[in-house]
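Note that one protein chain is taken out, while the other chains of the complex remain in position.
Order of writing sets the labels: A, B and C. Residues in every chain begin at 1.
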Amino acid sequence: MPQLFRPYADTVARSVLVAIVVVPVLGIAIAYWVSASEYTTGQSTFVDQPVPFSHAHHVGGLGLDCRYCHTGVEVSPVAGIPPTHTCMTCHSQLYTQAAMLAPVRESLANDRPIHWNKVNRLPDYVYFDHSIHVAKGIGCTTCHGSVASMPLMRQAAPLTMGWCLDCHRNPAPNIRPRSAMFDPSWNFPDDQAERGIILAHQYLHNKHLADCSVCHR
Amino acid sequence: MSKHAKSSGDIRRGEPPLEFDLDRRSALRLFVGGVAAALTSCGKPPEEIVPYVQIPERETPGLPLQFATALPLAGYGRGVIVTSVEGRPIKVNGNPRHPASLGSTDLYGEAAILSLYDPDRSKAPYSSKRIQSWSSLEAALRPRLDRHRTKQGEGLALLTGRITSPTLLAQIEALTKAMPLMRWYRYEPVDDDAVRGGAMLAFGQAATMLPRFRDARVVLALDADPIGFGPEQVRFAREIIEARRPRAPDESLRLYAVEPDWSLTGALADHRLALQPERIRNVAIEIARTLGAGLEEPGLPEEASQFAKTVAADLSARRGAALVLAGPRQPADVQALCHWINAQLLGPADFIAPVDRVATGHSESLRSLASEVRVGGIETLIVIGANPIYDAPGDIGFGDTVARVPFAVHIGCYRDETAERCTWHAPLTHVLEGWSDIRSFDGTASIIQPLIRPLYDSRDVHQILAMLQGELSASSLDIVRNTWKTAGGNDWDGWWRQTLQDGVVPNTASGKISLPEPRLPQVAPAAPAENYTLILSPDPSLFDGSMANNAWLQECAKPFTRQVWGNALHLAEADAHDLGMTDGDVVQLKRGEATLEAAIFVRPGQATRVISTTLGYGRTHAGSIGSGVGFDIYRLRQADTPWLSANVTISKTGRRENLLRTQHFFELEGEAEELQPRLTLADFAKGNRGDFKLNAPDANLPTLYPAPQYDTYEWAMAIDVSACIGCNACVVACQAENNVPVVGPEEIANGRDMHWLRIDDYVVDGRPGFTPMPCMHCEHAPCEPVCPVAASIHDSEGLNLQVYNRCVGTRFCESNCPYKVRRFNFFGYADGQEYANLGAEITKAVFNPDVSVRSRGVMEKCTYCVQRISGARREAEKEGRNVREGEVVTACQAACPTQAINLGNLSDPKANIHSLRTDARSYALLGNLGTRPRTTYLAHVRNPNPDFGKARR
Amino acid sequence: MTMVTTINLDAATEESRWTLPQARGLEAANASIAAPLLERNRWNWLIWWIAFAASLAGSIVFFIAIYLIFSRGIGIWGVNTTIVWGFAIANYVWWIGIGNAGTLISAMLLLMRQPWRASTNRFAEAMTLFAAAIAGIFPIIHLGRPLYFYWLMPYPNTMHLWPQWRSALIWDFWAILSYILFSIIFWYVGLIPDFATLRDRARTKAPALIYGALALGWRGSAQHWHAYEVLHLALACLGVPLVVSLHSVVGMDFATSLMPGWQETIFPPYFVVGAMYSGFAMVVCLAALVRWGFRLEGLITIAHFNVMAKVMLMASIVMGLSYATEWFTAWYGGERADRGLLAFEFTGTYAPMFCTLLLCNVVIPQAFWFSPIRRSIATVFAIAVLINIGMWLERILIVWNTLSHDYTPSMWRQFLPTVWDWLTTFGSFAFFVLLYLVFVRLVPVVSMHEVRKLIAQEGPR
Partner (left out) sequence: MTHLLLVEFADESRFAEAARCARSMRYRLIDAYTPYPVEQVFELFEHRDSRIRPAMFAGGVAMAAVAYGLEYYSAVVDYPYDSGGRPLDAWPAFMLVPFATGILLAAVCGFVMFLFETGLPKLSDPVFAVDGFERVSQDRFVLALEPPGEQDRQRAAEFLKSVGATAVREVER
């Protein structure tokens, strides 16, 4: 009577048995890797705009203050995108013919708003308030990155819940003095560890920043 | 899950947010509405941010604005302050400065915001079965008007509702000056003809009585419902509850009620007698006799006469603080008799000249219009903001009347029943869209200012009137400003700005008038009615039916029956037993030729031989929400006695109907009374809390769990049950504030509903009582440990959170909630599977951007308006301080006319909430379960007359 | 170690035997069990095909229903604001109950050294496996957002969130998962020697290869058998506590709440007994069908039905006792809600169903006191079916009664099942039948090596 299986069948059988255990574990690992990857979070992807507005030029070059355009940032949950009029305060004199700025001029002419594309996107059920962060020593660049060096705007942080939580659980490393809030070139000092703790003492009253109700309503 | 319309819907898809054409101001406001949301919306497809071209003054994207204005009810104004976000009005709040609001609202006011965004609103002029333009209407109208003008207005008639707007009155006056023979008719379904007649009869001149409940200690309501639904509700309810706050028994107002069916006043009363409406006059006579009136002895059943005698004694004992009120159902002579009685009692009441200056009665006016039409005296009829085809009394036969008018124009917010029968219809603006002014029931005038540009191609009344006067492009702002030109004094602009800000025109309240001694009318007693009597009242949720297309109101459960999406005939228990009928039996009503088929509810505590029901249903052209819901009782209404028709016969049809209600069990017995304990002032006065077996909030049962650590904030709510009149204002306020979806009649029939705040309607010893039921935010919340994903979780301020975006929908929390206050989205009620037209883009504009719109499959519930708490906390933190007492006010609390609801911070030792929790009346609902609720109650307290036997309470 | 052999049956009398003469002899046993799998042509499969078609149709309906639940939402069920749980939970508890019996029978009887286990454990364990798998479907489709069911697992995520371990539903999740995987291992280990037999009896290549692969190269050497017995017995020892814990947890889904009629310390044991009860009833039904379908009269004998009837009798008495205890504590505790619920059970909306369940679970099974009824397959089968119905009623009523009539009268409502409730219920049953029909075509319904051993012990005729 002939052999039913050849010797290599044993190897196959063993590897199948191993795979039964390994494959699911590997699957979960890969799934997590993908969900955390920039592909999913959209981090550091550039978004092109109807008008290629350059923060590098306006902030880095001309040194405009963030609040010149984002007027709501200190009082409102929404930092605010500048109305066409704000652009035209300068561009009614400068580059009045630049093709690049045509959409802006049209917007003003036909009284139709410019449709910008969003860069930093949070889910609807997350209630983010710019004003409170600014008031509590979280500077613009902490989340938005060094916009002064961004020709086109990109999302600087992963903006995942975990990322938010890291800071909400331990804000000290990210708190800067109120004086430096809108300084695009601000770098944290080497002794931020100590300074942060002191600033946290000064600025923060709410010890429960990890409560669900802080962000979800 | 989307925060509101723009974010989830249109902007993401790059369409314009609303499907009507936009002009800059309103459009951009609505566009930018998207910004706040768009900034926080999710999903892969690219999103847009759409900024302003130019920012309107005072506007900061993301911050709400408040504007004071006023809303009409039956023609009288109620002052409100409307919250608007990026140009979208989203919430109506009370105006503390306004006498008819005192900072609170009623359900109609709260619901007005939804009507604004009603997709069924009329959007353009309409005639001969097609959409028309205003210009063509004007073209059609001009020659006729010219003809009328040459004939001094002969053949031209104007029909409106009750008008208290000084500007509009002035305009009409001007019009009549120009055309003396023009007729102005006016009809308001919720009239007060009898009350007026009573004053005439008693004083020989028109006058409106304003009771001063704060000074009253004994009040007898004869078929009167001062705290019932209407323009005075908020004010009167506040005053009565103030006067009733538990003090020494003789210090606090005692309320008697004699009424045929249940009214809110009857439910609140310390003693109530159910009596046929005809025989209520006999009680009045009985009382008048004890005060020395030479009237013939009325025959009253033993119980009733006993009642009358005791009340009379109590009344005369409190001379100077005693008051007798007669309701609109009672004929003029009874009203007059009450005036006489009050005069004898020196009752605390003021009299003012009627705010509605037109003397002729409403039905009377309508009838004369009808007869005028029949004799062909009217060629052009212009109906403004009224819907007589639907709500005229049936015996006037108004429908065929209008058909005979050669040229009838209807101008209203909806293409309603009347619009369908008129030659022309044109859209009227919503009250939040245009300039106007209005007087409240006490004469106080308010300026109505627009919150948003008209959404559709509509015009407001003033523009219409101007059009009739021949000026086509008039701005109603100018017209209104004109009216008040004289008022301002020097710095007029400052005065105007201040007035707009306050929402009240200073010192416009009608002054008291002095009246002669009331004559004693010769009132003959009435014999008991042979047949059934049909009595009507404004509907607790739809009022007169003009708001029938408002889903919030349709799904607002009526007191006593908890019925939604429909009305019913109410029948006394004894009668139902005799006729062998039960809830849901369809019967036929017959009065003369008029018949009607409708289902019944059996109502314990209603007078026998009385069939009661409410107006406002059976609309045929209300819109996709309101059409075909319930039955239309106007058809059986009589012009001369609008609120009651005698000699009605009732017979079974054998059919049954499933009446929709959100509560099915009402009677509480024995231990169950712990759910709504009732105390009397007497035992309360002597009482130490031990006597009333209440679960004191802080008598916490022993536990193995660690004591919770709270620092700055620990929120808690206390609800005074004896202050709750069951008016539902809180319910609708909560719905508006928290984006609570409507589920619709089919889902109600499936036993599903979404109200975060419900009112439990319990009957103990035959007396109904109301308990508002928000989430209890239990310290040891049963819902939390059972949630497998921590979507139901406690936060460090003691709130029991529901994290919608974490919820997977096991519903374990609701099944383990002893209070059953959690609500589950079995379908996407607000998220793609909306009822009827509620999914329309425009309707999404009503959403509060600070509250997540819940998607299908997640649990939701009362949050103590956590968005308001968070907002206040963030503001405080920006200023480096703690949230102050009174800075956080929940929507229900703000709405409550009687201030029965209080939210406070237990960590603040000075907070008022402490006293409310330690009050002797304070109890924790089902506290014996060890849930340690944060919402606690103050027990219901009555102030019965000791002379009454304990038997009759 | 030598546990089975300790029962010395060499002198076994005809009564004490668990096989009939025609089945005795190793070859006879092997043949009667293996033939349906290897010599298909010798069998008439008409009835099988009919059953297969029917159950396939039913299963398709089941999956259509599930699709609708995913696309339209669980609103298509009768669940409402007050009675937020319905058929899904009842079906889940019922199936899990059935899923318990297989392992109970095979493990517990193994530990108790019951020789009659030999011819029943295989198809009972298969039943366990399928029932548990189907039970596992219900908690998922019952979710409002079923696609997020994996949030019950502690997996690495960018939200930094974890499951809430205090919830009985998490316990459920792990208990079911562990139980299903465990049962698969237990079942497969028992199958290895039989696969070897099939490998060696196969006349054609394909089955030989498949069964051969599944047999892992089993040679039946002394060393194999020794390791096999050690493992099998150890698994049995673990299986019993696992099964008990599993249905205790299901009981705790209710008992850890504070609802009247749920918050009862008796629930875990009472659920375990209930599970064993319905499970045994289902085993009886399957035993009768398998016996008839594969002509296994020689191996599954009247004696088997007799003894299983006795077990059911015992269980029915315990159930009756549990009900009585519930009623007594509700009354004696004097809590308003508990007493109210008690009254509602007997007089309320669902009273007729409640009486039916008492009849099916407690009264009728008392017939098993009489030997003739125990020894007639027809009666045992009929009563077993009734018990299964009764147990389903019990589960749905546990959900309905409490939720329809708890602390807050203002929210008392009643449950009106929709067509989808019924379709998911019967659909799941059809799916079970489908799985079972496939099983009997591919796997020996009776454990051949255990039967061989039994025969060897019982000695020659």
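Throughout what follows, a contact is a pair of C-beta atoms (placed from the backbone, for glycine too) under 8 Å apart; a residue touches a chain by one contact, two chains touch by 3 or more.
Not measured: the values here are computed from a predicted model.
With respect to the full assembly, the chain omitted from this view is in touch with A, B, C. Of the listed residues C:G58, C:G97, C:P193 or C:G293, the one in contact with the hidden chain in the full complex is C:P193.
Only one of B:L571, B:A781, B:I913 or B:L929 touches the chain withheld from this view, namely B:A781.
Contact with the undisplayed chain is limited, among C:P36, C:P115, C:G212 or C:P260, to C:G212.
Panel shows chain B; residues 703, 705-706, 708, 778-785, 787, 790, 793-796, 932 of it touch the chain omitted from the view. Mapped onto chain C, the interface with the missing chain covers residues 1-2, 5, 26-27, 30, 154, 160-166, 170-171, 174-175, 177-179, 181-182, 185-186, 189, 192-193, 196-197, 199-201, 212-213, 216-231, 234-235, 238, 241-242, 245-246, 249, 449-450, 452-453, 456.
Taking the whole complex into account, chain A touches the unshown chain at residues 1-7, 9-10, 13-14, 17, 210.
Basically, only the chains that are shown with their structure count from here on.
Interface comparison, A-B versus A-C: the higher count of C-beta contacts falls to A-B.
For this pair, chain B with chain C, the centres built from the Cα atoms lie 58 Å apart.
If you average the Cα atoms of chain A and of chain B, the two centres end up 46 Å apart. Centre-to-centre separation of chain A and chain C, using mean CA positions: 53 Å. Contact with two or more other chains is made by residues 161 of chain C. Counting partners per residue, chain B has 793, 806 as the residues that reach two or more other chains. Across the interface of their complex, chain C is touched by residues 663-666, 668, 670-672, 674-675, 747, 750-753, 758, 760-762, 773, 782, 785-790, 793, 806-812, 814-816, 818-820, 823-828, 833, 855-859, 926, 929, 931 of chain B.
Considering their complex, residues 72-75, 78-85, 142-146, 148-149, 151-152, 161-164, 166-170, 173, 253, 256-259, 336, 340, 403, 406-416 of chain C touch chain B. Chain contact summary for the complex, chain A toward chain B: residues 47, 71-72, 75-78, 80-85, 107-108, 111-118, 120-129, 131-132, 135-136, 205-208, 211-214, 216-217.
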